[in-house]
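Only a single protein chain was left out; the remaining protein chains are all shown in position.
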Amino acid sequence: MTVFSEFFFGKVSCAKANEIINVNAKDKKLHTHLGVIDVGSTIDFDYGSHIMTNKEKKIFLLPPNIYDFVMKSQRTTQIVYPKDYGYIAGRTGLKNGFKVLEIGTGSGALSTFMASIVMPQGHVYSFDINDEFMAIAKKNLEKSGMNEFVTLSHYEAEKISEYKDIDLVIIDLGDPWTYLDIVYPCMKSGSFVVCICPTMNQIEKLSNYFYSRGYIDSEYVETFLRKIEAREGKTRPNMRMIGHTTYLGFARKVLR
Amino acid sequence: MTVFSEFFFGKVSCAKANEIINVNAKDKKLHTHLGVIDVGSTIDFDYGSHIMTNKEKKIFLLPPNIYDFVMKSQRTTQIVYPKDYGYIAGRTGLKNGFKVLEIGTGSGALSTFMASIVMPQGHVYSFDINDEFMAIAKKNLEKSGMNEFVTLSHYEAEKISEYKDIDLVIIDLGDPWTYLDIVYPCMKSGSFVVCICPTMNQIEKLSNYFYSRGYIDSEYVETFLRKIEAREGKTRPNMRMIGHTTYLGFARKVLR
Amino acid sequence: MTVFSEFFFGKVSCAKANEIINVNAKDKKLHTHLGVIDVGSTIDFDYGSHIMTNKEKKIFLLPPNIYDFVMKSQRTTQIVYPKDYGYIAGRTGLKNGFKVLEIGTGSGALSTFMASIVMPQGHVYSFDINDEFMAIAKKNLEKSGMNEFVTLSHYEAEKISEYKDIDLVIIDLGDPWTYLDIVYPCMKSGSFVVCICPTMNQIEKLSNYFYSRGYIDSEYVETFLRKIEAREGKTRPNMRMIGHTTYLGFARKVLR
Partner (left out) sequence: MTVFSEFFFGKVSCAKANEIINVNAKDKKLHTHLGVIDVGSTIDFDYGSHIMTNKEKKIFLLPPNIYDFVMKSQRTTQIVYPKDYGYIAGRTGLKNGFKVLEIGTGSGALSTFMASIVMPQGHVYSFDINDEFMAIAKKNLEKSGMNEFVTLSHYEAEKISEYKDIDLVIIDLGDPWTYLDIVYPCMKSGSFVVCICPTMNQIEKLSNYFYSRGYIDSEYVETFLRKIEAREGKTRPNMRMIGHTTYLGFARKVLR
C-alpha cells in the first residue's frame, strides 16, 4: 500500500528519537535508544499500534505529518521552523488555491509546508540559484508527497516576470530588498510579501525599501517557542529553549 | 460583485486603525483617525488603490484576509491568536481535506482559521454549549465566507460519537481532559488532539490524563510574539507586548 | 523623626496605586482608589500597621525602599528599570566601596540604585550635559537620601580625566562609543564599562569599538521580566508585559 510505504516510528511519551522509515525499503533491524525492532514485521500494522523492542519497550507506529517531514528533512541551510511558518500562514491568510512564489528554496522546508496548505488547487513556484540545494529540496518534497504541488526552478529574474496573480511571495535570501521590484508585477494587489530575515540588519534595511517600492502595512516580528514540562506538582518551563530563529518582515502590495 | 461586497480599508504605513466595511451596506461617511472618507465612492476602486481623506491623507483599499477577519471579529470570549493557531497548523500538519472536530466554538476565530486551511475538501464540525456564543460565531463565519466549511452545533456528548475518521480534534473549554474519552472513538489513529489551556493548572491536569486515555507524544508549549520597530539607525523591539495568550497541549491518539 | 519623614502607603494584595508621602509636609487628605485617608493621623503609626479609608478598605504603611523611590521618581528620560540595573549589579560585581563614573545622569534612577549599593565607602560621580535633567535628578536623589553618595556635575571631557581608579563606568547616552577613550584612563584595569543601549544599532556600533579601544570580554544582553498571576487553580502569566526596555553592552578594560 502506498499510503503505507512511508512509515513513522513514534515513541512512548518520554522518548525523544524518531525515525521516518520506508518499510518496503528496509527489511533490516532498526536500532533505537529503547532497543532494537524488526521493521519488516510491522508492515501490516495499523497506525497507533505498537511493537515491543528487544528491551521490552513499546514503540508506537504513527503516520508522519508535515511537521515530522520538515523536522526530519535533510538540511542544507537553516530551515524555517514551524513556529515561524505557522505564523506566516496565520498572518497572511494562506489557504487552498493560493499561488505562492518563493525566492530561495533552501532545503524546501517552507515549500513543503506551504504546499500542504495551498494544495490541491494552489501551487508553490520555488526558485533558488543553488542547484545542489535544489536537488536536496526535491528529495525532501518527494518524501512528504508535496512535490506534486511545488515547481522547482533555477532562479533567473526573467523567469519570475512570467508569473501573474501570485497570492503570496516569500523571499528567503540574504538580500530580500533586491527582489521587491522583481516580484511586484507578479503579485495580486493587496497580497503579502514575507521576508525571512535572520538578522536585525536585514529587517532594518528592508524597512527602507517597502514603502517606496509599493508595499504598505509593513510589520516586523519575532516569535518564540517555549516548551513546558507539565508534571503533577512540578510543572515548569523547559530549561532548554531556542533563543532565536529568524525575524519575519511582512508587507502588502498596493498600486504604485 | 460579491467578491467586492466585503471591503477593507487599509492604511498608510504607520496607521493603526482598520475597518472591514461592506461597501454596499454603507453609503455614509467613514471617520478615521486620518480624516473622513466617502465609502460609497470607492465601490469601483481596485484593491491597492487609494482614496484621499478630507485631511489630504492617503487611505489604501486592501482585500481582507483571514487574519483581518479574525482580528476584527466580534468577541464573546478570549480568542485564539494567530501566533497560536498558526503554530497549531504547523505542528499538526493541518491541511486541505482534514475533518476537524472542535469542542468549544467561542467566537469562532479558530473555526474560521481552520476552515480556511481545510477547505474545500475538509470540514470543521464545531460544538459549543452556549447558544449565544454560537450565534455570534455564526455571524463571524459568514462575514469571512467560511461558514460553508463549518457546521455549528449545540454540544451534546452523544452527537460527538457519530463522527468518525476525524483528522484533528481541538478542545477549547476549561476542562479539556473531560472530553478525551468522548472524542477518542471519532479520531483517526495517529491524529492529534490539541487543547487550548490558558492556565498552568490546565496543562498540568491534562498531562495526567493523556497517556492513560490512549494519547502519546504529549507536548506543551507557549508561544510569544514580539513586534520590532525597524527604522534606519534606531531599530529595536516594540515596548508593548502581549505577555501571555494561552498554553497549548498536543498529543496523538494510539490504539488503547 | 527623620526616618519617618518619608512615608510609603502600601496596599492590600491586589491594589495597584501607591504613593510615597512626606507625612510632615502633608496634612491634607490622600485620595486613593480604595478611598480617602487622613495622612496626618498616621504620623505615629509603625510601618506595617494599617489605616482604614472612608470606604472601609485597609491601607498598609510601608517603608519606601530604593525600588519604590526609583519607580516613583520624576522622569525626564526613559529610566533604567530594576530588571536591568539589577543585572548590571549582578554582572559587574557592584558592591560597597566601588567608585562609579556615570556619563548620562538622566532622571537619576540608575545613580540612586548604584549609590545604594556602593555606599557608605563608595561613591557615584555622575555627569550630564542637560542641566534641567540634573536639577530633577538632584531632587530624586534627595528624596531617596542617596544624594550624599552621588556627586552630580555638568559634563565636560576634561573633568572626567581627573578621576582615577574607577571600579565601574556606566554610559547612558546615545553615542556611548564616543566616551570609551575618555573614560579609559580613569578605570582600574579589569573593571567594567556598561553601556545602556535602547537600540540594536547602538550595540552593533559599540561592538566595533570595544576591542580596538582596549576593552575585552564584550557581552550584549537583553533581559525580560514577566509577572505571573499566581492564584489557586488558575495560575498563569500576566497578559501585560513590557516588550523591551534596553539592551546592555558590557566589556572590561585591559592594558592597551
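Going in written order, the chains are labelled A, B and C, and every chain counts its residues from 1.
Throughout what follows, contacts are C-beta pairs under 8 Å (C-beta built on N, C-alpha and C of every residue); 3 or more make two chains touch, one makes a residue touch a chain.
Note that the structure is a prediction, hence the values are computed from the model and not measured.
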{"item": "Residue, one of C:Val39, C:Ala89 or C:Val194, that touches the chain absent here", "value": "C:Ala89"}
{"item": "Per the touch definition above, residue among C:Leu34, C:Ile66, C:Ile79 or C:Val100 touching the missing chain", "value": "C:Ile66"}
{"item": "Absent-chain contact - pick from C:Gly40, C:Gly174 or C:Gly190", "value": "C:Gly190"}
{"item": "Touching residues on chain C - with respect to the absent chain", "value": "8, 10-13, 46-50, 60-63, 65-68, 82-83, 85-96, 113, 116-117, 119-121, 188-190, 192, 200, 203-204, 206-208, 210-211, 216-232, 235, 237, 247, 249, 252-255"}
{"item": "Interface with the unshown chain - residue positions in chain A", "value": "198-201, 226-227, 233-245, 247"}
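Criterion: only the chains that are shown with their structure count from here on.
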{"item": "Where chain B touches two or more other chains at once, by residue number", "value": "200, 226-227, 235, 237, 247"}
